[in-house]
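Structure in structure tokens, see below.
Missing here: one protein chain of the complex. Every other protein chain is in place.
Coming up: chain A.
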Amino acid sequence: MSSAITSVKTSVKTLAATVPAARWRWLAVAALLAAACYAPFQLAPFHVFQLTMVLVYAVALLGLDLLVGHAGQISLGHGAFFAVGAYATAIMLDRLALPYPLTLPLAAGTAFVLGLAFGVPAVRLRGLYLALVTLAVAIFLGPLLKRFEAVTGGSMGLTLAKPQPPAWSGLAEDQWLYLLTLVVAVAAFLVAGSLLRSRAGRALHAVRDDEVAAEVMGVRLSSYKTLAFAWSAMFAGVAGCLYTWVIGFVSPDSFTVNLSITLLAGLVVGGLGSMSGPVLGALFVMFVPGIAQDINDAAPGVIFGLLIIAVMYVAPTGLAGLAGRLVKKVPRKE
């Protein structure tokens, strides 16, 4: 993992060197956004649903990237915070009958507080030890959810009505859910972007690059590590909330350890420490298992694993880094 993080540092540098004109990047982002807004009106509902899930995963990966890519901490339990957001939303909708727009800030807040609480012990742990503790959280959440049946619905989970499009919009349900998710995802990326450009973002990078040096420069390690956990959990909570809106069903089986591992793998494949990494990682998590099954019906898991290995071999800095590396090879005219 640490080698991946160091290689990410270099890739961030190459990226910065190869894309000097910020305007081009903004144009590309604007084009991407326009395409994203256009997509639901052109694609079949099934593909719209897939893209919605890509956005959900992208928000979750964005949060994980804050922690892993920018603050240099490892989390194998990100799925647990995702589940917290999803369950908080489900319980608010089902047991408290709150209107759904209200569930988003509340789910985010719940996850933020839990992340903050979890960040305190995490400050004392490093590397593999931290990874193990986060893994324990992911393992322990499933049985916990099954225990409190009156609130969580036990192992049967909770089935919920999805947010319905307002009548004036004339939109279909999948289009409405997609646009809701898109708006939230764009907002999440803007928040994360401004966060990283701020003093806090620079402090996180300093912590990642060298803790001792960061401390010497006046960065309070404990508060920034704790905050990194809390922010990361908050984005996961937002993603979990979107998930509940889109799927309309939560159960402990939806949030196994596998989810946490898949998220981490998706992020590493997508690329650590960049804004495009989470999106590429989300695309990978969403589409590659399906492709794997198309290749071989008998053992889709094996093919999926092989594909991860293949991607990491071709693009050791993740798919986002790969783009940077390719750009570097093409001579630029300026």
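Going forward, a residue touches a chain if its C-beta (ideal position, glycine included) is under 8 Å from a C-beta of that chain, and two chains touch if they have at least 3 such contacts; residues count from 1.
Here is the rule we use: contacts and distances are computed from a predicted model.
J.: I notice the complex is incomplete. Of the names "Acetyl-CoA acetyltransferase", "protein-glutamate methylesterase", "Ion-translocating oxidoreductase complex subunit C" or "ABC transporter substrate-binding protein", which is the UniProt protein name for the chain that's not shown?
T.: "ABC transporter substrate-binding protein"
J.: Of the residues A:Ile247, A:Leu283 or A:Ala320, I need the one that contacts the missing chain.
T.: With A:Ile247, A:Leu283 or A:Ala320 as choices, the missing chain is touched by A:Ile247.
J.: Which residue from A:Val84, A:Leu179, A:Leu267 or A:Ala282 sits in contact with the chain not drawn here?
T.: Within the whole complex, the residue contacting the unshown chain is A:Leu179.
J.: Tell me which of A:Leu171, A:Leu221, A:Ile261 or A:Leu306 is the one touching the absent chain.
T.: Residue touching the absent chain, from the options given: A:Leu171.
J.: Where the complex has a chain not shown, which of A:Pro45, A:Pro105 or A:Pro121 is the residue touching it?
T.: In the complete complex, the chain left out is touched by residue A:Pro45.
J.: By the contact definition given up top, give the residues of chain A that touch the hidden chain.
T.: 26, 29-30, 33-34, 36-38, 41, 44-46, 49-50, 53, 142-143, 146, 154-157, 159, 165, 169-172, 175, 179, 182-183, 186-187, 190, 243, 247-249, 251, 253-254, 256, 258, 289-290, 293, 297-301
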